[in-house]
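Note that one protein chain is taken out, while the other chains of the complex remain in position.
The chains carry the letters A, B, C and D, assigned in the order they are written, with residues numbered from 1 in each.
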Amino acid sequence: MSLKLVIRRLLFLVLVIWAASTIVFFIPRLSSRNALRERFGELARTGGFSPADLEKIIASMNRQFGLDRPLYEQYWTYLGNILHLDFGYSLYRYPTTVTELIAQSLPWTLGLLLVTTILSFIIGNLLGAVAAWPRAPHWLRAFATPFILLTGVPPVIMGILLLFFIGFRLKWLPLGGAYSVGVVPTWTWTFFFDLMRHQILPGLALILGSVGGWVLSMRGMGVTIQGEDYVNFAEHKGLTGGRIFRDYYLRNAMLPQVTGLALALGTMVTSAIIVEGLFGLPGIGTMLNLAIRANDFPTIYGIVLFITIAVAVLMTIVEFIYPLLDPRVRSS
Amino acid sequence: MSTVALSPPILKQVERPSRFVLFLRYLRRNKGLAFGVLILLGLVAFTVIGLMTVDLKQAYPLSVAAKKPPSWKYPFGTDFFGRNLLAAMVVGMWQTAFIGVFAGGLGTLIGVVLGFISAYFGKWIDGTIRTVCQILTPIPVLLIQVVIAGSLDKRDVTIVTMALIVVLLAWMGPTLVIRSQVLTMKERQFVAVAKLSGVSDLGIIFKEILPCLLPFIAAAFVAQVFSAVFAAFYLAVLGLGPLREPLLGNIIWAAQSQGAFFNGWWWWPIIPSIAMILILGSLALINMGLDELANPRVRRSE
Amino acid sequence: ESPGLPAAQEIVPKGPLPDVPRNQTLNLAWGVSGGTSIGTTNPWVLPGYTHQEGNNLLFEPLMYFGIFKDGGQFIPWLADSMEYTKPDFTELEIKLNKDAKWSDGKPVTAKDVAYTFEGQMKYETLPYHAHFTQFVDSVTAKDDLTVEVKFKQPAPRFKFEVLTEKFDTGLPIVPEHWMAAQANPTASVGLDEIPHSGPYSVVAWNANQKILDLRPDWWAVKAGRSPEPAVKRVVIVNILNQPIDTVAQRLVNNEFDSSVDMRAQVIGNILEQNKDVQSWTGTESPYGYLDWWPNSLWMNTQLAPYNDVKVRKAISLAIDRDRINEVLYDGAKIATIYPFPLYPNLQKFADSDAVKAEAAKYEPGKFDVEESAKLMTEAGWTKNGDGLWEKDGKTFDATIQAFETIHGDIAPVLAEMLRQAGFDSNVNFGTDAYQNMVDGKAGLYLFGHGASLYDPFEALNLFHGKYSESIGSAAGNNRFSRYKNPEFDKILDEISPLGSDDPKFQEGAAKALGIYWRDVIDVPVIQWLHRIPYNNHYWKNWPSSTNVAAGENGAFWAHTGALVITGLQPSGAN
Amino acid sequence: MNTILVQDPARPVEAVRLRAVGDGGPILRVNNLEVTYYTDSGRAKALDDVSFTLNSGEKLGMVGESGSGKSTLALAMMRMIKAPGRIEGGSVVVGGGDLMTLDAESMRKARLSRIAYIPQGAMNSLNPVTRIGAQMVDAVKSHLPREGRAAIEARCKRALQSVDLDPGVYRMYAHELSGGMKQRVCIAIGILLDPHVIIADEPTSALDVVTQRQVMETIDNVQKAINAAVILIGHDMGLMAQFVDKVAVMYAGRLVEVSTVREMFTDPKHPYSQALISSLPSLGNKGVFQGIPGLAPSLLRLPSGCAFHPRCASAMPHCTTIRPEPQVLPGGRRVTCHLYDGEA
Partner (left out) sequence: MADLLRLENVSKVYSHGIINAHSTIALRNFSLTLKEDEPTILTVAGESGSGKTTLAMLLLGFITASAGQIIYRGKNIASLHGAEKMAYRREVQAVFQDPFAVFNPFYTVDHLLTVPIKRFGLAKSKADARNKMEEALTAVGLRPEDILGRFPHQLSGGQRQRINVARALLLKPRLLIADEPVSMVDASLRATILETLRNLQRDHGVSVIYITHDLTTAYHIAKSIIVLYRGSVMEAGDVDRVIKEPQHPYTQLLVDSIPWPNLDQRWGAQPIKAREVGGNTDGCRFRTRCPMAMEICKQDPPLFRIDERHAASCFLYEKRPEIAKAQLSELLPV
């Protein structure tokens, strides 16, 4: 790939981040609500401190958060900060910065999300491919097709159902939390297995809730690819069904799916917000959920922006590795 | 003079079935689409019949005895707040349909208009629209919608504002789809022929290209409705919807916060969940079917 | 110094924690504010500090108050005694316990108490700053164990309201020797460094959980204030984000020993599914104890249309309290007409002839939609096609500002009742709800009266004209009514210096309550019950209506929570 | 018989070729092949009683209008007819064994090794994401699983060379090749295992004349080298004249005439063949060329009797009612026309 292309892609990435930051910057300022005041009000209510001097405190916080300066100045500082991933302070856990908060909760989400996204990508695509593959055994196709119906089950509902049936009724798996009560995280196998047990249900909810989408799109792709001349010619060549399926059909049908992978991550994170909350996991989703409830706007916007950047970066990475998968793109 | 012989008369007149009959026949081949349409028709029938026969006041709290499991009197049971879930489902379904069709329609409309402008006029207009779409695409729409809904004044949150929030960042998909379709259409020779026939730019857009894009527009519309319903559902489940309304997401949210499962009121969250699954499932199936219809290479021909 | 937010910081154990078996561990499910102010153990770091997340096990007051024993009694703690030394309530002497010690071994002295009091006067963010500046003239440490407080004006309720801890109010004593060494004592968060006098120490604290371990050398055991605590470790689990079902089920599964309070139906089901779990009232409805926080529909009496007493009365008439009991509480009598909780002393007041006469006169609990409609018509409203009140083409904005976690059940019901009477009612559970109350932007709020416990004064004092801020400026200390009535103020000023048992006080208070009802300052709706599940699988001797112990309420998160936890005994389960 | 040889990796390709040259009799016998497509609008008999034979080294041209069933024939011989089509009967005997009776796995093995197919759309017949080499290797591997890596690679490169391609193509991707090169890669794949029969379905219809000539010459060369029988499908009579030995004319799913090229061009028997020949442009008769009147019939609603009768200049009354059967004229030509009733 040419250097110019790399530069162009990176430039595009910067544009995406800029657009997202700008939206995130201006949305709260369009609303008449004052998050800082709300947050203090909330603190006053639960913490019992005297709000008599609320206005004074708020004024000083406004200064501290730079909210008393002209909008364009705030905007510039804000953009500058974003350049080095500084999303400012969390209101909710001041003076922890949003970046620190994200760093704390990211591993949880990353672990869950990465595993579930990849698993649902693989499972969904395989099932979708099988569902569209006319030479697949009948029982296999019959097995794969119903997964399309899962498209209609949002991860939230899936989570609720799993929690109800497996957690409540069958009592097979823990109902919530990232690890058992009173356990302090350590690098031991015991802790690891405890951790894993707690991730199964949320993971399953995310996988089952998103696998349908993959099945659906892969099936669509597969139907197109199976009519391609090269798939037919492969059969003329006397190749075994398995090899045609893998090297000719799946390999080509997967290409557009790979592009969709990065985008799907954005949707998955959104699902994770609710699913993590449902299962009390301390990831980014919970963090965001808490921030929404506490109206901790720097955290909300920081996380949204972070996710956007992550998705955009992933998309860029995918675009960079895509040529490795598709030689046609490599040469042009 | 001409040396060309006439083609012989066609002996048997080939009967040409109407488009509707053809569509029905197509449905028989495309089982997924048929299934989806069937479910959707069922839901529509449920809603329409419900709107006419059920006392809609019962969709709101304190209207009937609370916490009753499904029975002949209350086929879907009643909830903690004393809603008749049958009435709530009817109204909720209607509202979901409204949000879906309104947001989906508006999003698609914007997409179609922008897509056409972009593709047809090209140059910097196209560059701008396309770049804006591409830039906005990686932004997780649902999150932004949550942020917007969260910064609204609660009194401003109505079904209509929900739909508008959904539309706000949902037009890029259709824009890009329509744009690329128009671009390929534009290169199709029938457009060249139309030009040679003296058809104006507008004529080409509306009379030549637009009709051919109908399947794509329909598919984009259904996809749009799907994501609108999905987004509205998410907002409601997060408690960001108009609380009093029996939106499906709201009902599930309320059931969750009242501990419905634990208290044994399983029907309260389960019934709206099933309704949601049916709506989204049928839309997904229809979308899949329409994709196939729009893509002639994949279309199951006779 | 610039006031600001506390500096949250996780507390990570230095090494592996000692193993404490489950049957010596107390697991508590909690999550009102969750991650707020993680690591903030210094009571002066406000906003940020809260006693509710186990910090009540670190800091102790001069005295606790046991509301449920013998109509309420003081429980001496760091102080052996606390007496008004003048009959007009203008001087108070505090005698400290000689054995009281901080966790670093230093004794708790009069200097600590004086420092605590002076701090309240000095720092305006502290919760009793207003009280201290209004009442306190001087604080003197007479010797190591004696403190003398002189008041500017009679302060008959100061000892109870400020110096005694009960429910969520009262003043913890802080260590002078550590605080004074800090550059800014309202900004040093404390972490696990701040010396404290309570029985437990924080050993781990992150967004998921907070772990506190028993100190081996708690002064109160030696001093005979408390038996040796059996709970070796307290784990507070953050369940903020989890659905209530899950928490309930985990209680049933014996994962938790107690939790945040539950809705009536949920706790009923918990008790049914796990016989080890009990409530304050055993297995009987209403399962909870009476909290000090009865809820009203507050109204902004300065904001149209709520500034019209006819309208306020019309709203009151639209509320069907029987229906509330029936729908929300399975028939338990929770609905109320009083702005204070009916604790024994207050019940006595409510049952007095004077109060009964006022109630008969103004019928505050009456439900009558027709009369409501009549009043609305008189106030110039007409019903529109949807059956909603309308004036100048606009419907009546009756959006109730409320909090989802606590009002999730009642607020929609109230809104619906108002709607059935023609008020265009809705609920706002948004994060701006409280701010709207404080700013007086909206007209209708669902909120508690956290005031009176012993006599009705503090509750009535919520509506004193001197606190009535104009719309736009913050309503301090949750005084959202912005009510101003010289007639009312005069009565309050007259009874303010009087002791609770003074007949003149009783008479004046009844008159004031009459005005409260007459003017419908707000619409009392329900008493607040705390229905806390207590799991006896690992731990017994939970407080209850039949096991009142020192009379503390049963909430482990309240100031008196330390008494609950230190009183627990193992059940013998493994 | 020959499969044993093919499966012997030790034996060099040349040996197979030499042996194959010695073979005399028909290498391919197609008998009464019938294919029907079951569509929503009815049954379409796309192949009706198709029979012909071919000796090794012989080249047969299969011509006919669009939709007459040429590709169907090719697919039927490969047993690659997919739903809604079905092979209803007949046999395809290649070098002794009937393909129609093979089980699925043996049929898979027979493809490419006994009967190879060169596709019509060479442009899209190569997998765009894997190297040409890989696509050749997996073809060989599927038939000769025991052959070593180096031997396979050598075999593939040899095949590329035999179609005049640089061995460097082995490492290239499809999009890096021109149309003609792609077509030749397909040919190279087709001859990898020295099949008895090669079917080429319009291999040059997407190419321009110069490239077309190059490709046809390539096929000619490799065919000669391995002495395979070739079926060339197309509708360009010019191409047929340049390339084939025998021509089969297909009309509405039936073979209406099979004869040698020379006979076909000098003395076409079937009226359709005659029309076909006279519609050809040539250098000599400038300006005098004319089409065949009328339209190809729909297979769904075939005219009664002889399907060609509505367009036939020499149609007789009974042509409209009685279907002519194939008959072998003296000299071995096969015609399906009532004009020659009694001559056989």
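Methods note: contacts are C-beta pairs under 8 Å (C-beta built on N, C-alpha and C of every residue); 3 or more make two chains touch, one makes a residue touch a chain.
Here the structure is a predicted model, which means the values were calculated and not measured.
K.L.:
With the full complex in mind, choose from B:K31, B:K57, B:K73 or B:R188 the residue touching the hidden chain.
P.N.:
Answer from the full complex: B:R188 touches the omitted chain.
K.L.:
From the list D:D208, D:D267, D:E325 or D:D341, which touches the chain that is not on show?
P.N.:
Counting the whole complex, the residue in contact with the absent chain is D:D208.
K.L.:
Residue by residue, what part of chain B touches the chain that was omitted?
P.N.:
Given the touch definition above, chain B has residues 1-7, 9-10, 14, 16, 188-190, 192-199, 208, 211-212, 214 touching the missing chain.
K.L.:
So that we can see where the missing chain sits, which residues of chain D does it touch?
P.N.:
The missing chain touches chain D at positions 65-67, 178-181, 207-214, 216-217, 235-243, 261-262, 265, 275-277, 279-283, 286-287, 289-293, 295-296.
As a convention for this text, only the chains that are shown with their structure count from here on.
K.L.:
Going by the contact definition above, tell me which chain pair has the most C-beta pairs touching.
P.N.:
Looking at every pair of chains, the most contacts join A-C.
K.L.:
Centre to centre, by mean C-alpha position, how many angstrom separate chain A and chain B?
P.N.:
The computed centroid separation for chain A versus chain B comes out at 24 Å.
K.L.:
Can you pull out the residues of chain D that are in contact with at least two other chains?
P.N.:
If we look for residues of chain D contacting two or more partner chains, we find none.
K.L.:
What positions in chain B touch 2 or more of the other chains?
P.N.:
150, 153, 256, 261-262
K.L.:
Report the residues of chain C in contact with chain A in the complex, numbered from low to high.
P.N.:
Contacts found on chain C: 2-10, 13, 16-17, 20, 22, 25, 27, 32-38, 46-52, 124-130, 168-169, 204, 206-209, 211, 233, 235, 237-243, 245-246, 249-250, 253, 255-256, 431-432, 434-435, 437-439, 473-474, 476-478.
K.L.:
Under the definition above, what is the set of chain B residues touching chain A in their complex?
P.N.:
Touch residues, chain B against chain A: 32, 131, 134-144, 146-148, 150-153, 230, 233-234, 237-238, 252, 256, 261-262, 266, 269, 273, 276-285, 287-288, 291-292, 295, 297-298.
K.L.:
Mind pulling up the chain C residues that touch chain B in the complex?
P.N.:
Chain C reaches chain B through residues 243-245, 248-249, 262-263, 265-266, 269-270, 323, 327, 397, 399, 404, 408-409, 412-413, 415-417, 419-420, 426-432.
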